[in-house]
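This is the structure, below, for whatever I ask next.
For this view, one protein chain was removed and the others were kept in their places.
Now for subunit A:
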Amino acid sequence: MQEWANQLCENRQFGSKMTDSKYFTTTKKGEIFELKAELNSDKKEKKKEAVKKVIASMTVGKDVSALFPDVVNCMQTDNLELKKLVYLYLMNYAKSQPDMAIMAVNTFVKDCEDPNPLIRALAVRTMGCIRVDKITEYLCEPLRKCLKDEDPYVRKTAAVCVAKLHDINAQLVEDQGFLDTLKDLISDSNPMVVANAVAALSEIAESHPNSNLLDLNPQTINKLLTALNECTEWGQIFILDCLANYTPRDDRESQSICERVTPRLSHANSAVVLSAVKVLMKFMEMLPKDLDYYGTLLKKLAPPLVTLLSAEPELQYVALRNINLIVQRRPEILKHEMKVFFVKYNDPIYVKLEKLDIMIRLASQANIAQVLAELKEYATEVDVDFVRKAVRAIGRCAIKVEQSAERCVSTLLDLIQTKVNYVVQEAIVVIKDIFRKYPNKYESVIATLCENLDSLDEPEARAAMIWIVGEYAERIDNADELLESFLEGFHDESTQVQLQLLTAIVKLFLKKPTETQELVQQVLSLATQDSDNPDLRDRGYIYWRLLSTDPVAAKEVVLAEKPLISEETDLIEPTLLEELICHIGTLASVYHKPPSAFVEGSRGVQHKRLPGSAGSADSVDSPDTASAAGVSEAPPAVIPSQGDLLGDLLNLDLTPPTATGPPPAPSSGLQMGAMDLLGGGLDSLPPIPLRTDTPQSPQFYHQSPSPPDYSPTELGGDLGGSPALGAGFGAPPAAMPASFNAPVSGGLDDLFDLGGGVGMPMGSYSPPKTVWLPAMKAKGLEISGTFARRAGVIQMEMTLTNKAMSVMTDFAIQFNRNSFGLAPAGPLQILTPLSPNQSIEAALPLSTVGPVMKMEPLTNLQVAVKNNIDVFYFSCQYPISMLFVEDGKMERQVFLATWKDIPNDNESQFQIKDCHLNSDAASNKLQGSNVFTIAKRTVEGQDMLYQSMKLTNGIWVLAELRVQTGNPNYTVSLKCRAPEVSQCVFQSYEAMLKN
């Protein structure tokens, strides 16, 4: 203490400028003790200095909480500065010393009655910042008074205090009716109070997404617009953001709001400008395009956006991210402003990269020459990331503006000549894309590319080059040598390169079969035998099988025409774009993700959509864009990086789908094995226990943002068909059916058949989900589903996906009369609203007591689904095996008698091909679906199984299944009194056995 006091005296003595930096110097021991003494000093001045010192320590992060009682003792003072300092301290430490903080309450309550409005406001403001539950009770009364204070300064402070209190104790705020008072403040006479009330309500509303706190109607809108002109810049931001949530009734109201908002575009605060742009961009949707005002508005938007780019780099960055959205939605606004996006060499890198992106978006035939000249300039800059992106940009220009493609290619060739390693590599990657966009046009450059083969050390560039060599193998004389050179270090390459190399060599082989037989064998054996990468191995097997069984088919598959790529690949998907336009100026617009994707604790964030329907209807109609919505979280890939069709197909599963948390359901292979082991002991065991350990057991419906394609149920049933499954889920090889590992066994036949695209019904006990109702037919609602019989109950299992932009609620379902009287046993249980891009699983138990009407085909079911938007109709077919009841086992004698009794005319015979189960396994498998084996006879190596099943409506079906060892073809004979069902039963047989 002495030392510091001396120092202070010294300072005074010499009259030197007193600064606070001295507070930083005392760090020695006993400091707290010294401060304590000073705080309890009688001298006002000393007290103040001591508190200052405490605050200084606090601001640099030192713990001075031990001084709490001493500091609080200084609170009762008429010195405003000292009071404020103590308040500062209190706010910081009250939380850690709640009991002590109570001591301060009295002073607060007293201060709230002070004649000076500054002190009243300060008291209510500080009280709100003391985040201690006990204090909140004492806060209510003073706050209520302050909300109705005669002085607007106090009212506006109190408005914010409600938000603070809500943060600490939401229930209390509601119980005390503060929310209503706050709503009343929107009509306050003082614009500052209005702005703060709006700000507070907006913040509260964020944690209450479904509350109607900011109930906007034309009257409140009018009040907000009036306040907008007179409040502070920050208030304007709050009000504009609030206005953006309003949906005008008609285009006239929309126009009048726009007219009153446009002056904000000339505000010096860029946040005000951007919020105004948001309101205008949104409300503009409602204006008819032929309106004069519409054109005027478009013209007015450009200059302020350009001006934002002359601000500080941080502001520029946010502005650029938003402009990126705006030019995608309305390219006409900035189409003449290309030059402002030209990069300056001393722009920060994050600004450079964004500018580049927008330049490409604005590139058109009119300005492409300028753009290319700029891009070429950038390609010689220092910053590697930037140079790379510039080179890519040239490629994107070529793809976007067809007329410029030739120019772009020659620019790229110039760049390749520089021999700068990373430039060359990027150039080759983009040239590959140009080849895909304009096939058979620029192949003359291949020679130049090949010269640079050796310098490529990045996987993406190597893969691109290999793709080019494979794709144009017939024009490259030494293609085999080139590819062979890559083959030497095959195992050191990355997967991407390995896969590409495999495909390229297969292509080469198909084009020049005579010289390259050895090469293809080499690569196939490298891929299948020496690799432990399941993707590579599976692709290797597929090619192997393809080539060995049917080279013609192989040619058709491997050398198939590839879909052209287009510029659209790097655009934001339209529904997402519409949502992001509604969020201009927010974090969502910076990340280009919907707020629901990242805002913490956003329980069911309302998805915003643009008003008017012209644009939105289009986007829903296109199934492509709709399916893209599901994976919109991934950053938009520039261009699919894998070259060929098959490659793309396989690569879809290269990375495990992250959205699906749970491991796959026990695969059918395993399940089957287990049944084998237990033999007949499983007679009465319904299939359900085997499945209950899957997280997606049918009794629950659960919401998942993942697209339905990834649902574990389906993958479980899909094992044989999806060669990438092993990789997708990283399942150890042991979990695969044994046949999977033996290249020549019959198992691979299956693999080949399926891989080759032969469509076959799949599913172990229930077929995989199929799309029943596509989104484009149902205003964005997509339903896919299947039927299953679980524990004796028929279930209709559906995945409902919302691909529209608005929330869907109030789901209900109804069936038309059908052949077996299927009807919902209960209402459709979808309790939560379905947000856009969200999927929900629903299981609907069905009864068979509904009205009956014979349908064609027999198992056809017509369904009507209703939601808040409309009623939609679709029809689907259920496998008849769902109707097989548990007590379908006939007595032997009865069976014999019935078999004889049914006329032979009613017998029908079918063949089931390619089934590799032995008779016991088949019997067990069928039993799982309530097809009961009554007797088994073996005659001359042929097993005959006699089976019975009973439908829900009491119809019996008798079957004879003939299985010959070593012959994959089964014969089924069916006898039934109602022969119409035979065809359906046969189909079920096939489906059941093959899964």
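Assume a residue touches a chain if its C-beta (ideal position, glycine included) is under 8 Å from a C-beta of that chain, and two chains touch if they have at least 3 such contacts; residues count from 1.
Basically, contacts and distances are computed from a predicted model.
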| item | value |
| --- | --- |
| Omitted chain (choose from "AP-3 complex subunit mu-1", "Guanine nucleotide-binding protein subunit gamma", "Proteasome subunit alpha type" or "AP complex subunit sigma") - UniProt protein name | "AP-3 complex subunit mu-1" |
| Touch criterion as defined above, residue of A:275, A:801 or A:881 at the omitted chain | A:275 |
| Option touching the unshown chain, where A:106, A:187, A:219 or A:266 are the choices | A:266 |
| Per the touch definition above, residue among A:38, A:251, A:357 or A:374 touching the missing chain | A:374 |
| Identified contact with the non-displayed chain, of A:139, A:163 or A:840 | A:163 |
| Residue among A:138, A:294, A:438 or A:591 that touches the chain left out of view | A:591 |
| Contact with the hidden chain (one of A:34, A:241 or A:460) | A:241 |
| Residues of subunit A in contact with the chain not shown | 12, 15, 17-21, 23-24, 44-45, 48, 52, 55-56, 59-61, 79-82, 84-85, 88, 92, 95, 116-118, 125, 128-129, 131, 151-153, 157, 160-161, 163-164, 167, 190, 192, 196, 199-200, 203, 206, 230, 232-234, 237, 241, 263, 266-271, 273-275, 303-304, 306-307, 310, 312-315, 317-319, 336-337, 339-340, 342, 344-346, 348-350, 373-374, 377, 380-382, 418, 420, 585-588, 590-591, 595, 598-600 |
